[in-house]
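The complex appears here without one of its protein chains, the remainder shown in place.
Right, chain A next:
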Amino acid sequence: MKRSHKSAYLLILPYLLFLSVFMLYPVLFSVWLTFHDWNIISPDIPFVGLENYQRLIGDELFFKSLWNTLRFILVNIPIQITLALLLAVALNQPIKGRGFFRGAYFLPVVTSGVVISFLWAWMLSTDDGIINELLGFFGIAPVPWLTSETWAIPSLAWVAAWKNLGYYVVIFLAGLQGIPKNLYEAARIDGAGSLQQFFRITLPMLNPAMLLVVILSTINGFQLFTEPFIMTGGGPANSSLSVVMYIYKNAFQNLDMGYAATIGLVLAFMILAASLIQKKFLERDTYY
């Protein structure tokens, strides 16, 4: 094995180069930027200390975008888990056409967020949308799904859930198939009904899959951009402005690179913290 040393370095060199230039260096650059004020054009880049951070703490719009993002996550996750679990449990029964159903649920996952945002923007449109027309048959007045401060975030959360659901169905299905069959047999012998089996065996055994789904959707939620960018433009009255949209605005409309980088860094830490907290919280649940 010893002879392969040199060629190993040759083999990792290109990747290492890309990793350093386009990943490790940008991370350091990002941290450096948070202590500077720069509009990308000007040749001098004054050091401003913690000014960007102080500004962040007092920035109402930042907190609004953060709150919007959290609301999005809080609506998105329960929809996603309930529906994905329902479909995964149904798919896990001895049925015909499993491949077709699973394939159908997965279709939006591979489709561009751009396609899905425009498609749902149209279906949810207040005056021309099919959803409101269908609701009209039941005598429900048109709902301003994307143009009211109340409904904008829940609508986006639904669209994102619809897009990603198939992904989580696959994860839950893999989890379900990993549950030993003899657990159910033992429960049946003890006289447990289907519901009892679901809550006493299936759900607890699915904890790792559940953890994964919650973490992935939280990370996904913090990165929300395409849906509000296309469907609401962040409005009305910034009620669906996401953190990433706010970074985008600061960097590329206000040319405020230092401040945008500061929000980006804070966001990265929040994503990291959320994953760690959820991991800890949900893992503890496994051992009761």
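The rule is short, and it goes like this: contacts are C-beta pairs under 8 Å (C-beta built on N, C-alpha and C of every residue); 3 or more make two chains touch, one makes a residue touch a chain; residues count from 1.
One rule holds for everything that comes next: contacts and distances are computed from a predicted model.
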item	value
From "Response regulator", "Multiple sugar transport system permease protein", "NADH-quinone oxidoreductase subunit M" or "Glycosyl hydrolases family 28", the hidden chain's UniProt protein name	"Multiple sugar transport system permease protein"
Which of A:48, A:70, A:143 or A:271 contacts the chain that the document leaves out	A:271
Contact residue for the chain not shown (choose from A:86, A:186 or A:203)	A:86
Contact with the hidden chain (one of A:74, A:130, A:186 or A:203)	A:130
Chain not shown, touching residues in chain A	1-2, 4-5, 7-12, 14-16, 18-19, 21-23, 25-27, 29-30, 33, 40, 83, 86-87, 90-91, 93, 95, 97, 99-115, 118-120, 122-123, 125, 128, 130, 133, 162, 165-167, 170-171, 174, 212, 216, 219, 222-223, 225-226, 229-230, 233, 244, 247-248, 251-252, 257, 260-261, 264-265, 267-268, 271-272, 275
